[in-house]
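For this view, one protein chain was removed and the others were kept in their places.
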Amino acid sequence: MTIEGIANLLKEKFPDAGIEARLESRHPHVIVKPEHWLTVAEFLRNDPQLKFDWLRCITGVDYIEDKQLAAIYDFHSTQRPAQSDGLWSARGELSVKVLAPRDNPMVPSVCHLWGAADWHERETYDLVGINFQNHPDSVDDLNGRHPRRILCPDDWQGHPLQKDYEFPLEYHGIPAVTEFGQTRPLHG
Amino acid sequence: MNVNTWLEPIVFFLFAGVVLFSAIGIVLTRNIVRAALFLLGTLGGVAGLYFLLMANLLAAIQLIVYAGGTLVLIVFGVMLTSKSPWVRFAPSRSEAAAATTIGLVLFAALAKIVTGIDWTVAAHPADQPATVRQVGNLLLQQYLVPFEVASVLLLVVMIGAAYLARPEN
Amino acid sequence: MSQATIPWIEPVPEKRVAMRRKALLVLFGGGLTALIVGCVMLGVFRALPDQVGTIVFILAGVLPILGGLGLIPLGLLNGSVVLTTLGFAQIGIGALVGGLLKATPIDPLVVGVLLLVIGPIAAGLAMLTAAGVIVAFKQVVQLLLMRWTALILFCGGIVSIILLVWAHAFVFRYVAQLANDTTLNTSATTTFGGDLTIAELSTRFSGNWRPVAFVLWPLQFGLIRDLIAMGGVIGFISIIPLYTIWWERKVAGRIQSRLGPMRVGGWHGWAQSFADGMKLICKEDFVPPEGDGTLFRLAPYLAFVPAICAFIALPFATTYVFRDLDVALLFILAMLGIEVLGVIIAGWASNNKWSVYGAMREACQMVSYEIPMGMALLVPVMTAGALRLTDIAKLQQDGFGSWLAWNNPFCLIAFFCYYTASLASCKRAPFDLPESESELVAGFHTEYSGFRWSLFFFAEYAAMFAVSGLAVILFLGAWYGPLPLSWAPAGNDIASAVVRGLLFDGPILFILKCGLLLYVQIWIRWTLPRIRIDQVLYACIQVLLPLTMLVVLGSTFWLLFDNSAHPAFESFAKVVRGLLSLVGVVISIAIAGFIIFGFVNRRRLVGTLAIEHFPGS
Partner (left out) sequence: MADTVLESRPDLNLDVVRDEIGDVRTEEMLVNMGPQHPSTHGVLRIVLRTDGEMVLEAVPHIGYLHRCAEKIGENVAPYQYIPYTDRMDYLAGMNNNLAFSLAIEALTGLEVPKRAQVIRVIFAEMNRIASHLVSMGAYGLDMGAFTPFLYAFRERERILDLFEASCGARLTYSYITIGGVTDDVPERFIDVCREYLDYFEPKIAEYNNLLSFNHIFVKRTANVGIISAEKAINWGLSGPSLRGSGVKWDLRKVHPDCGYDEYDFDIPVGQGLKGQLGDCWDRYFVRIQEMQQSVRIVRQALDKLAGTPGEYKHKSGKSVKLPKDEIYYEIEGARGQLGFFIQGDGSQIPYRVKARGPSYCNLSITNEVVKDCLLADVPAIIGSIDVVMGEVDR
């Protein structure tokens, strides 16, 4: 099924999920609102027509100008071999962009659907700051309940890949040296 | 005057001292692993005394069974079941009282036996060491029944251990 | 090149020159003085044979006490502990020697010659040699760097060790003969017992050789002979690990298409282990602060001492045995069993979880493998009908066919069972779980460093040699060659002694055979992956144990029938024995052919580096 067809199918199924399709992009994707993401994800995973069983990657992007954080999911749908050579093939590919507001970036976790989401969600929380609700490996601390950090230390403050992130000049007594003393690398 | 005549008592007292010192150590230390090590001293010292009495087979058996086998198993068991890295004895008062009573009774019995026996010293004891062949002959002829009973007992123990350790399903 | 200065080492050549001068002064002066003292004393003794007692008493008893009395106030005044201790030690020694001389009717001549002539002369010669080395340092280095020096040193070392062993055995035998010699007048007894006096011994040596009697005199005591032999055994056990480690590294290198150690010592890095030993001694001596320090320090010795004790009963040849125990086999097994305790205690005392894992594995592996090991050893013991190792060896002196491994099929199986179990009991690959580096970091010796760590290695390699030695004695013809001993030249001359020692009988053959088995252990280690703990125990309890039980049973029945009462079976057994020996011959030839093939087709590097093909490289 083409991405256009999938987008139409989703729009039809979830009329109030705010589904938008960006087909002109080199990375054609579908935009979903975070509050509907869980039902959409379940549909994508379980629908016999789609069966997106392979979560390839979750990317977090900070669109600071739009005041939004995006979690971008890339899926494969694998097809059991039909030909004699036993090669598996891709029945379809899909990208879903879940846009969450920057001040309260809550996105439901999909770990129960795709095991691979576990570490990807933890990484996306750690680096970009999207808080995945009901993640199985969550901790409670001053920042509320959130997935456990994975790449940064457990007590790290802030999310380094947010565009307004300021690099700490000291961590547990370890001084940091940045280029020209800047705490925020200038972009561009 | 031969070298051996004055060397032998020295070695005897050396071994006896090791045995006594280790035995006291076992009682006094509260660390189980250290107690096991002291036990090695006791068992090894007794083996040394056997060697001194020319009972080579007995000494070797003592070393191989007790020092090399049982002791290793004791330490092994301690390691498997320990709660904290340094296992300590913490006997309650009733346990201490029971142990003291048993110890005293045992001591009294041993003292009675030791004083009751007429220790006749052979003119030159065991010039000819008891060979393995003699021991084997004795075990398989004169003492055949006790020998076999002991082996059956061990078999029962082994089966019991296997039963206890078997998988539940 | 400009003088590079390393900031933390000050280059002070003047200091070094001063040190050298000082050392030379001490060595030369001391050596010459000692030499002169020795010679003068010799002269004095010869000139005044009647006054020997007084002279010796004054020099060996009174003089040290006086010197000590002088040193103590000096040390106390200067606050020097060394001087004070030295003073007290001198007083002690003087009192001891003086007391001995006065209280016992000991022959002062013996003490005098030993203490005042032979001692100073030997010390003087040693010091002069050291001084000479310092003077001719550059020349010595030039000599050492010459092409064949390293090889000659290496081979010379081996030859001289063999000669030393041979000479000491010769001397011991000679002294033992003297003690039983009826031609000597052995009516007098000396204070310490023994049968020979100096005077009696001297009658054996004419003229200038008479001082030899002074050297031989102490050797008549079993205790002294034992001490010297024990020193030899410990020395030998120290050399075994050093060279087994070096050899293992060379073999491993060749197996892995590398070269192995090539630098230290020149010829194929033969001194590598000495360099490593020096490095280890200089390393930080770490004791884990949270561990049990006492046990941690004790554990290496608990592993090392039993491994050495095993050599008390391990014969190298009929007469080359420290104590020919009738239960030697059991004793050696017991010692190898106790060695485990050191390993377990080491793992426990380190307070490191990986160490505890290693210790636990060692414990359960050792306790289980001791059983099939002992059972497999029962087979040759039953076949031989003896437990004394020298007796078992004696049965195998009639050439290759009489070796116990080919005695009957069960013996051959038992040999392989024993060898497998012995690998496990020495924690060698593929059973090296207690120290398996990919799972347990370093297992029981994770926290050990330096000298203590090296003790574990000494213990391991000594145990490897001991189990190989047992295998050789019990299965592979002990110290006898593949030709029957009856073919050996019987003469008493050196040539036939050499032929006998190299081809028919003696410790050299024994060590060579052990070396072959050690080589197989090394070969296995660098070829096979490691087994998992459950597979180790499975192999022991479900494979080796039933197998060895069957073998013991089968061998019992075989022995029951293999005698003159059953002529038919006896002749059948003979045929089987012949066939098995043939198998043995084939295996030996195959191994030899393998080695020759490998040597002929050896390559230093496979192919050349690809980059050499490109222009400009």
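Points worth noting:
We call the chains A, B and C, going by the order they appear; numbering starts again at 1 in every chain.
Following the convention adopted for this analysis, a residue touches a chain if its C-beta (ideal position, glycine included) is under 8 Å from a C-beta of that chain, and two chains touch if they have at least 3 such contacts.
Remember, predicted model here, so these are calculated numbers, not experimental data.
Note on the undisplayed chain: of the listed residues C:His168, C:Lys283 or C:Arg530, the one touching it is C:Arg530.
Even with one chain removed from view, subunit A keeps its contact list with that chain: residues 25-27, 53-57, 59-62, 72, 74, 78, 81, 85-90, 95, 114-116, 118-120, 123, 127, 136-139, 148-153, 160-161, 185-188.
Within subunit C, the residues in touch with the undisplayed chain are 252, 255-258, 353-354, 357, 360, 429-430, 432-433, 436-439, 441, 526-535, 606-607, 609-611, 613-615, 617.
Definition applied: only the chains that are shown with their structure count from here on.
If you sketch which chains touch which, the pattern fits none of the simple shapes: not an open path, not a single ring, not a star, and not all-to-all.
Looking at subunit B, no residue sits in touch with two or more other chains. Residues 191-194, 221-223, 290, 292, 294-295, 298, 302, 325-327, 330-331, 333-338, 340-341, 344-345, 348-349, 351, 356, 359-360, 363-364, 366-367, 370, 387 of subunit C are the ones touching subunit B in the complex.
Listing the residues of subunit B that touch subunit C in their complex gives 1-5, 7, 31, 33-34, 37, 40, 44, 56-57, 59-61, 63-64, 67-69, 71-73, 75-76, 79-80, 85-86, 129, 131-132.
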